[in-house]
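Removed: one protein chain of the complex. Kept in place: all other protein chains.
Each chain carries a letter (A and B) given by its place in the written order, and its residues are counted from 1.
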Amino acid sequence: MIEILINAALLIILPLLFIGLINRVKSLWGGRQGPSIMQPVRDFLKLMKKGEVISTTSSFIFKIAPSITFASIILAGLIVPMAGGRSILSFNADFIFFAYILATGKFFAIIGAMDTGSSFEGMGASREAVFSSLVEPAFFIVIASIGILGNVSTFEGLMRLSGGSGELKMLILMLGAGTLFIMLLVEGCRVPVDDPNTHLELTMIHEVMVLDNSGPDMGIIMYASAMKMIIISSIIANMVIPESMAFGLSLASYLAVLLVLAVIIGTIEAIVARLRMSHVPQFLFYMTAISVIILSIIVLTVSGGMK
Amino acid sequence: MINFIIIVFGLTMLYISSTIRIEGYIKALSIQGFLLFFLVLLDYDTIILPNLIFLSFETLAVKAIALPLFLIYIIRKNGIFREVEPSVTSMSSLIITSLIFAAGFYISYWSIDAVSNIRPFYFGISISTIVAGIFIIISRKKIITHVMGYMMLENGNFLMALSIVKEMPFIVALGVLLDIFIAIYLLGLFVNKVQDEYSEIHIDTLSKLKD
Partner (left out) sequence: MEYFIYGIGLIIGGGFFSLMLPEKAKGYAVSLFTGLGAACILSPSINVLLGQSIPSLAVEISYPIGTTNISIDHLSAFFLIIISVMSFIGTIYTIGYMKVYNGKGRTVTSHFFFLSVLIASMPLVVVVQNALAFLIVWEIMSLSSFFLLSFENEKEEVYNAGINYLIAMHIGVLFIITGFVLLSIKSESLDFNSFKDVLNADKWQTNIIFLLLFIGFGTKAGFIPLHTWLPKAYPAAPSHISGLMSGVMINTAIYGILRIITLIKLPSIEIAYFVLIISLISGILGVAYAIAQSDIKKLLAYSSVENIGVIGIGIGVGLLGMAYHKPSLTVLGFSGGMLHILNQSLFKSLLFYSTGVVYLQTHILHMEKLGGLIRPMLFTGICFLVGSLAISGLPPFNGFVSEFLIYWGMLTGLKSGYVLLSVMIVLSFSGLAFIGAMALLCFTKVFSIVFLGSPRSDLHEKPIDVHWTMKAAMGFQILLIFAIGFLPQYIFIGISKAAHGLFGEISPEIFTSYFNTLCDVSRGLAVFMGIFILLFLGRYLLLRKRRVYRYKTWDCGYQAGNTRMQYTGASYVEPFMTLIRPIFKTKIRENKPIGLFPSRSTYESQTDDKFEHAVIHPIIKRIEKFLNAFTWIQSGSTQQYILYGLIFLILITLWIMVV
């Protein structure tokens, strides 16, 4: 029970801090003083205090879309295993539910953007939809291949591989974590896929989809995308952290992995340029390629070919 | 650890198939050299000592350091354009390489029972590296990329030789000879300076040589 409460608290607190941390790392690399880690929290509170501007072209979809997207991400956050490998809600095959509820959120984010009739937002929405159609199958290959070795009944059990030697497990989980890291960059809209700080609408993906949102809606969109990063980071953390640890230790290592991820993302943002838009699909295809490798390794392991 | 290195070796091939910078190729080749060096070191118990010393020198000094440096020197010297100019889009080339790797894994799966005394995982990755190297040669337009495709192919050979080193140690030594061949080939490129004859070293221009 206490574990669940801690996880719920983490789910609420961590997202904005995570973003703050990334920005801080980035500013350190750039030799700037940089905003404090709490800056996203302040931005969020500021947005919640404002009124809204709503496009005259838009319909009710525009108003409900941010709330639905946020609700879907919260639900995904309840399902994903966090510190100690424990999730708040857990049932059979819940990771399918997880993937699909995120897709519902994405559907509404897209039609919410299209509702304004702006071609910028259409552009962002189109890219979001195409890129996620490349990410989704790879994510499912990773999940299912790990499922051959692991326990497929729940998301919690999925990260516990039963077959294979220790080294192989490590190899598979590292590759899995690598694939999910690409997914983290895509879904979190970070460099090199998307640049959250660019000021040219033509080159953005996620930021351009929310050009017309303002006030509390913008606030929850910001919070939601930060929470999505925490969710995917949690999967990565659970892959990397060995099981069978005391909860306290596991919690500490969970936080440490998140810290490392934030530093890595911040570093990438500081030193790598955003990819040309036409090159993003190949970058995403790496996910599929690596996941096929994972599948092959697992098949070889199961049939005794890994010596 | 060995498996991990082999996987990274495979990933470098994926990287090569999708990057458009020639320097990316060279970096990846250098990394492959280092990886092969580590593989040789990790296999110390199966290789006889003089062979081990020779192989580790060859991988580290020649494959990982000398040849890449030499390649960079040639590119700078000849003023070769920095993009590789593939004849297929890099997305399809990535997809094709992934398929080659999947096929390679299938071969290693098949070889578990069919061929004894070889390590299936080595075998699969090395075969797919060879095929991917051939694919690079086929699908890129520059002469310099042909040479590099050939070097990847040769690295694949080396890896395959390592997988059967216990049975036939001389195979590895034969493989090393290929490196010498490469070096001569590169030297030829360098000395003859094909550049003087044609404005850009391009495979299309070679077709003019037919009678």
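Everything that follows uses one rule, which is that contacts are C-beta pairs under 8 Å (C-beta built on N, C-alpha and C of every residue); 3 or more make two chains touch, one makes a residue touch a chain.
Please read all numbers here as calculations on a predicted model, not as lab measurements.
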Report task. Write down which of A:R32, A:K50 or A:R276 is the residue touching the left-out chain. Result -> A:K50
**Report entry** Options A:L11, A:V25, A:M82 or A:A138, residue touching the unrepresented chain
**Finding:** A:A138
Query - Touching the absent chain when the full complex is considered, from B:V8, B:I31, B:L52 or B:M91 - result: B:M91
Report summary line: Touch assignment to the omitted chain, from A:I220, A:A262 or A:A289, lands on A:I220
Query raised in the report: What chain A residues would touch the chain not displayed?
Result: 48, 50-59, 61, 63-64, 66-68, 70-72, 74-75, 78-79, 89, 91-94, 96-97, 99-101, 103-104, 106-107, 110-111, 114-123, 125-127, 129-130, 132-141, 143-145, 147-148, 152, 201, 211-212, 215-217, 220, 278, 281, 291, 295, 299, 302-303
Query raised in the report: What chain B residues would touch the chain not displayed?
Result: 89, 91-92, 109
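Throughout what follows, only the chains that are shown with their structure count from here on.
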Requested in this report: Could you tell me the distance, in whole angstrom, between the mean C-alpha positions of chain A and chain B?
Outcome: 36
**Report entry** Residues of chain B that touch chain A when the two form their complex
**Finding:** 1, 3-4, 7, 10-11, 14, 18, 90-91, 94-95, 97-98, 101-102, 105, 108-109, 111-112, 119-121, 124
Requested in this report: Going by the contact rule at the top, pick out the chain A residues touching chain B in the complex.
Outcome: 167-168, 170-171, 174-175, 279, 281-282, 285-286, 288-290, 292-293, 296-297, 299-300, 303-307
